[in-house]
Each structure stands twice: as structure tokens, then as C-alpha cells.
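As you look at this complex, bear in mind that one protein chain is not there, while each of the others sits in place.
Take a look at chain A:
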Amino acid sequence: MTEVLVLIDAVDGKVTKPSLELLTIARRIGEPSAVVFGAADNGVLAEYGAEKIYTFDDAAFGEYLVGPKAEALAQLVSEKSPAAVLAGASTEGKEISARVALKTQSGWIGDAVDVQVAGDTITTTQSVFAGNFTVQAQVSQGTPIITVKPNSTAPEAVTGAGTVEAVTAEISDAAKTAKITSSKEKAASGRPELTEAAIVVSGGRGTGGDFTAVEAFADSLGAAVGASRAAVDSGWYPHTFQVGQTGKTVSPQLYVANGISGAIQHRAGMQTSKTIVAVNKDDEAPIFELVDFGVVGDLKEVLPQATDEIKKRKG
């Protein structure tokens, strides 16, 4: 079995769910080796199938943008000649992996939603044009380097050896020219991370600026809260929660759009959600063209009733 390098994303040592999904996908191709910058929970990595865990530790990884990490990973790829490299389709995952692809003269695929393996051939699926098309692609040169979107598969626990190997890399001065002078972590909302959440409940212009009903409904479902561009531009909700072309792309099991008309830019960010539900006063809102279930009505009446009903059912 050949090795597959998986770039792990960990926040304060906690391995993210998309990283566990990557380990699961890597097993379709070969033996997963986790690549960790800084620290991650090695126990969890082994529990989800990592045979090896390569750990890089260098202050440069935290002080500068992706340059040093890309150089380190490229050196590891050259040394190990893996069958593939998998990374998350986050900003950083894409930037590191794309630089690695160029450094190793390898084909690169962004935003895969599925990875299929037949013999030695890896085929990926991407969703394009606001989810209106799916395309299948293959890498035709070098090591396939693939970034995969969150929620592309369910993480499966399968014990791996989890052998930890500390590795080092030569970092050039050129990679150390954009310095991070400060980093302020966002206050935790207590809700799931938007791009990773299984359920997303969003609010738009129809909230009139009051997200109370949207948040209460989201909490009853254990969902993340999102917002449309109109709501963000009006200053009603922070930009980090914006779903759409200029915000986050989400692909949850369930997406509930409240008071959102469904402009093309918003649809581009949520159209691949498995089940779509909308609540809107306007029965002609384009969002209703997408839904599996829609309620024509005022979200301020519909959502509190739904929230109470869910609480009742959960007892």
C-alpha cells in the first residue's frame, strides 16, 4: 500500500472534522499519513486511521503566512513520493497545496466534493456554476494534489498505527516576507462552525435586522447560523457568517433560508445543500424554486412556533 499525505487542520490541537473526513477518503487510495504543523491530538489521528503522523515544528509556521508550510510540505512530498496529497478546501489548505503542486510540478484539484478510486486512477467530482453542473476531473501529471470540501464524506473511525515521526524542513528567507504582526481569535459563538455544520439556519433581509428568531430556531436544531449578503451589508450580522459567493460556501445536510429572496450570489453559496427549506413572506421569491419544503409566511411567526414544537418533541 502506498502512502497518502493528509494535511491536518487543528485548532488549539483539536483536529477539525474536515480533517477526519480527509483521513477517511485517504484510506480509499492508500495508507493515510497525517501531516501536522505545530500540534494536534495524535490519539484522534490514529483513531481515524493515520498510520504515520509527521509533525513539523518551527516558529516560522506561525509567524508568517503559508510560504514556510508550503516549502516544508513540498519537501516531504518529494521525499515520500506519496500516491496523493489531500488537503481541506479552506483558504489555507488551498494556498499551501497549490504552492506545493507548482513546486512539485503536480496536477491540482480544488473544491472536490467526492474522490473515487479505481485501480491507480483517482477521479474527483466538483460542483460548479452555483451547483448547476458537476464535473469529473483527473490529474494528468505528477502527484495528484486534491483539496476536498467539508461534508464530502462521513468520518469513519478505523484504528491506525499512529506512529509519530518528527520531521524538519529547510525554510528559505523568501518564504518569510509576509509577517503576521497580530492575530486575534474570534469569540466562540458556541455554535458549530458554519462551513462544517450539518445544519445551517440563515437569515436575510426579511429579519429586518433582528436575528433572535433565527438564532433560537438554529439552537433548537443544534445548527450554525448564516446570513445573506443583504443582512451583512446592512450591518445586522458579521461578515464571517455570510453565505454566498463573496462569503462562505456551505453544503450541509439541511439548509434553512429565512427571509432570503435567493439571489444568484446567495444560491452559489448554498445550492449543493442536501435538503433546502425556506421561509419567506414573498411567495414569488426565487428561493422557492430550490426548496424541498417552503413556508410562505412571516419568519417572526413561523420560526418561534417551529422552535417551540421542536423543544416539545425533544421533551
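Details
Just so it is clear, a contact is a pair of C-beta atoms (placed from the backbone, for glycine too) under 8 Å apart; a residue touches a chain by one contact, two chains touch by 3 or more; residues count from 1.
One rule holds in what follows: contacts and distances are computed from a predicted model.
UniProt lists the omitted chain of the complex under the protein name "Electron transfer flavoprotein subunit beta" (options: "Electron transfer flavoprotein subunit beta", "CRISPR-associated helicase Cas3", "Fluoride-specific ion channel FluC" or "Ferredoxin--NADP reductase"). Touch with the chain that is not drawn comes from one residue among A:Thr2, A:Asn132 or A:Thr212, which is A:Asn132. Of the candidate positions A:Phe37, A:Tyr54, A:Trp108 or A:Tyr237, contact with the unshown chain belongs to A:Trp108. Seen across the whole complex, the unshown chain contacts chain A at 11, 64-67, 70, 90-91, 94-95, 98-99, 101-103, 105-111, 123, 127-142, 174-175, 177-186, 193, 195, 199, 221, 239-240, 245-246, 253-254, 264-265, 268, 275-277, 279, 283, 288-298, 301-310, 313-314.
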